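Below is a structure I'd like to ask you about.
Every protein chain but one is kept in place in this view of the complex.
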Amino acid sequence: MGNTIGKMFSVTSFGSSHGKAVGAVIDGCPANLELSPEDIQKELDKRKPGTSGVTTPRKEEDKVQILSGIFEGKTDGTPITGIVYNNNQHSKDYSMFKNTPRPSHGDYGWMSKYGNYDYNGGGRGSGRITIGHVIAGAIAKKLLKTKNIEIVSQVVQIGDIMAHSNDFDTVKENVEKNSVRCGDLEAAKAMEELILAKKQEGDSIGGIVETVAVGVPAGLGEPVFERLDGDLARILMNINAVKGVEIGFGFDVATSSASEINDEYYIEDNEIYTSTNSSGGIIGGISNGMPIISRIAVKPTPSISKCQKTVNLEKMEAKEISIQGRHDPCICPRATIVAQSSVAIVLADHMIRSGYIHPSNLEI
Amino acid sequence: MGNTIGKMFSVTSFGSSHGKAVGAVIDGCPANLELSPEDIQKELDKRKPGTSGVTTPRKEEDKVQILSGIFEGKTDGTPITGIVYNNNQHSKDYSMFKNTPRPSHGDYGWMSKYGNYDYNGGGRGSGRITIGHVIAGAIAKKLLKTKNIEIVSQVVQIGDIMAHSNDFDTVKENVEKNSVRCGDLEAAKAMEELILAKKQEGDSIGGIVETVAVGVPAGLGEPVFERLDGDLARILMNINAVKGVEIGFGFDVATSSASEINDEYYIEDNEIYTSTNSSGGIIGGISNGMPIISRIAVKPTPSISKCQKTVNLEKMEAKEISIQGRHDPCICPRATIVAQSSVAIVLADHMIRSGYIHPSNLEI
Amino acid sequence: MGNTIGKMFSVTSFGSSHGKAVGAVIDGCPANLELSPEDIQKELDKRKPGTSGVTTPRKEEDKVQILSGIFEGKTDGTPITGIVYNNNQHSKDYSMFKNTPRPSHGDYGWMSKYGNYDYNGGGRGSGRITIGHVIAGAIAKKLLKTKNIEIVSQVVQIGDIMAHSNDFDTVKENVEKNSVRCGDLEAAKAMEELILAKKQEGDSIGGIVETVAVGVPAGLGEPVFERLDGDLARILMNINAVKGVEIGFGFDVATSSASEINDEYYIEDNEIYTSTNSSGGIIGGISNGMPIISRIAVKPTPSISKCQKTVNLEKMEAKEISIQGRHDPCICPRATIVAQSSVAIVLADHMIRSGYIHPSNLEI
Partner (left out) sequence: MGNTIGKMFSVTSFGSSHGKAVGAVIDGCPANLELSPEDIQKELDKRKPGTSGVTTPRKEEDKVQILSGIFEGKTDGTPITGIVYNNNQHSKDYSMFKNTPRPSHGDYGWMSKYGNYDYNGGGRGSGRITIGHVIAGAIAKKLLKTKNIEIVSQVVQIGDIMAHSNDFDTVKENVEKNSVRCGDLEAAKAMEELILAKKQEGDSIGGIVETVAVGVPAGLGEPVFERLDGDLARILMNINAVKGVEIGFGFDVATSSASEINDEYYIEDNEIYTSTNSSGGIIGGISNGMPIISRIAVKPTPSISKCQKTVNLEKMEAKEISIQGRHDPCICPRATIVAQSSVAIVLADHMIRSGYIHPSNLEI
């Protein structure tokens, strides 16, 4: 249960890390959007591991197939199914995890809930299932682009190292130039070093990913329980390893006075703007036409080779565990594309719900 | 649209600050829960303004009536309607706000979206609509109590002043003893002073509210898109003025290594626990039996008497505004009860969805 | 649970026959629809009993109040709450029904499900709760009228007596002229006599209600699981006492060949029509621009004074029951307005979902 999200543009995710396939069914994309497997593949490639020292060396081909929803090169209003078959999911012996929950891993909760738990590579709790998010996000982003909405995500913090780039176009360009996917090339270098040092220690490190969407019109979001910020918070918090979500100024509002952070209005060329954007483009749950800014706190990869205490659930006795294997020493770089996809899914849904994108036919 | 939340235990909120009434319809509360108006009234009284210097001096009676769903003192499985008639919503002239969006207020987005916007006291964007949350939360809390789940919320930070109390029972006792609703009585005093100083300046101040739920069993939450943390993040971010949500260690994970914050397992009396709880009781979207810890960042009340720049939307010209009136100089104290109610609503929903509370009859 | 219906135009119903009030919260009606209590009251008056010999002589005032959602005479996009306080629900002693399920009444299922069942006048199983449907339907009809969609319902059969009027305008006029709400005045007279004869015998009689909606554009309905015909079938079957639903030719298709009933296309004034309408305006789940025709089979009122066998659930022993009181000898006349309201709710929802009515502001 709980594998579908979205009201008008909805995504149903399926699959697990060591099953036959992972993927998503996207329902509610209007007809007449040009869409090819390449549109999706190029986003999946950004998520793909094994491309640098800061990600797991595990090779995954992750070639997407579109099984339905396209007719003569365009969406036709029927559900789009994107699928990636699992290839590299063999051999390794995971049996040591069978009744042994890994610290800060989801497996204990999953075992408690379902009784029958696929402990191989994390099963459906694996980060690999975000392939479904990226497939759906690629479609959402292409749909949003028809209305001139663009989204960029970057790593803005790893450990104590912070990025200092805010210009949308610079960030967009820079994130493709470094393995950390940070918009500030100098910070990126320091971040990479920190990650590699943690890897060396058999440890991992957390960080913060920021996503900015520009071109979003005022009026998205449904008060009171389907607000735009609430829907973003949900989908972002749902991403594996995320422990915090901020919109605009986020937790810094706690130490601020209204006179310092209120966004004042002004008029330019007969349009309304705010001179600051500490609201992150959303006030009262509804977009105000300014860039939508969100940030997520991503915890360090819980799988580490350092020795940790755990228990054997069958024998009900204490044991120690050192998790070997090819794990990302920092989740943030690859999380950028998942965050971006998630934001895109929510925006696509609300653009349709709010009457900005026609629900069944883009040409109307 | 968007005024209903919850799958099995659902809440539909209605009303606005200057209409005839505000309230909520709660659908999905199983039959045979003893429930009286007093159960709800005592929670509403905690939200009520005018009880101290740190809240607005506006008097609101806020007497709840239950219009449906109770038979012979117990819920009967049909929708429970709780309603509070608006009484003190008269006289004041709000016409100056008619086409004038207040900085960092929701009214600009609402006007853009609906065209017909009730500018009196914020209309449905007013904090007053959280009366519906509190009505629903009171029922949810009573339902959760039948399974020994208890929830406490406190203000843990105002400006730079932080509280240092974590013990559940101490906090529970202390929050009722001070106007700030902080669990640390010493910090509470400093917070109160800071708030009053801001009020004096015609300004306001932000803060952080923490909510802890104890007694929650392992296994709540549905991966991937209806995770417990995602559902909490949504309902909490949906609260007026909230700009950030954290679970457990929250944004502090960004500067942490896994070896520092992973929650290791141990066994005591044949039960599984973790020795730390930086996960805040939720890993992989599913509860693990430890206390559920969430925090929200609450921005300073945007309505301040200090002069601010805005525009007249009809004439499309710049103007200045000084918002007089009786506003809370800090939202946090009253937000504690809204946060708590919100967490209770999500937990009640998931307790039913996960098979821990029978969906239609508590006596089964 | 289950008291909300609709995706973009949604209705949450509450209340019971002997509680304090019955009503509905309508969420998703766009702003700027002119709406007054009179718009709703005139529809409720059609449902009101006690107006002729063919309905129960019970007097019910049923005066509606609108508690929220209207600003300066127009909807403002926030939830509309319509409420009717119960007045005439006193005195009568229902205790004989306490553990005694009435044959073909819902009470046995309700008791089994909830344990705590309000046996007074049927509780929430009472036909009285359709007041919520009518409130919501009145709003939906007013909304549809802005797009020139009109709906008429009539009784087309009582026992063996059938009506023979199909012309939309004639039916619309005639239904207001007779107590049976039949569009064929001659048949109406015979129907009235049959109902009164059944009443005399302490018995009741069933019938069929037909609803026709004209002006509905082609393209409403979402295949595969949210088809227009499926959504109509659900809301119509959900009405108390309904045991069958037909679209267009309905069950007569069973004895037909395709060559007899297929609807052939033709062009007139550059528009597409079908020369027959055995499809009832819906093919493949999607409207085709022809009138939407639905019919419901309404069972005879199960409450009759004739002696019937039942059981005492507490003592677990057989007993006999004769249900005295003021019951409608035929449900059909008053069901017309409920059927019409139900169809209107579904059409309003799909008009918004399909992009024909703007989701938040009628003036866009």
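Letters are used for the chains, namely A, B and C, taken in the order the chains are written, and counting of residues starts over at 1 for each.
Just so we're on the same page, contacts are C-beta pairs under 8 Å (C-beta built on N, C-alpha and C of every residue); 3 or more make two chains touch, one makes a residue touch a chain.
Because the structure is predicted, anything quoted here is derived from the model rather than measured.
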### Summary
Touch with the missing chain holds, among A:Gln41, A:Thr55 or A:Thr81, for A:Thr81
### Summary
By the document's definition of touch, the residue of B:Gly53, B:Gly73 or B:Gly355 touching the omitted chain is B:Gly355
### Message
One chain is left out of this view; which of B:Gly219, B:Gly284 or B:Pro302 touches it in the full complex?
### Response
B:Gly219
### Summary
For subunit A, residues touching the missing partner are 1-4, 8, 10, 12-16, 19-23, 25, 27-28, 30-32, 65-72, 74-81, 83, 110, 113-118, 123-124, 359-361, 363-364
### Task
By the contact definition given up top, give the residues of subunit B that touch the hidden chain.
7-8, 78, 219, 223, 353-355, 358-360, 364
### Interface with the undisplayed chain - residues on subunit C
1-5, 11, 13, 101, 103-110, 112-113, 124-125, 129, 132, 157-160, 198, 201, 203-208, 218-219, 221-227, 229-238, 240, 242-259, 261-267, 270, 272, 274-275, 278-280, 282-289, 297-304, 306, 308-311, 313, 316-318, 353-354
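We take it that only the chains that are shown with their structure count from here on.
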### Message
Quick check of your reading of the touch definition: is the inter-chain graph here a line, ring, star, complete or other?
### Response
complete
### Message
Nearest whole angstrom, what separates the Cα centre of subunit B from the Cα centre of subunit C?
### Response
38
### Message
Suppose each chain is reduced to the average of its Cα coordinates; what separation in Å results between subunit A and subunit C?
### Response
45
### Summary
Expected list for subunit B, residues touching two or more other chains, is 1-4, 13, 110, 113, 124
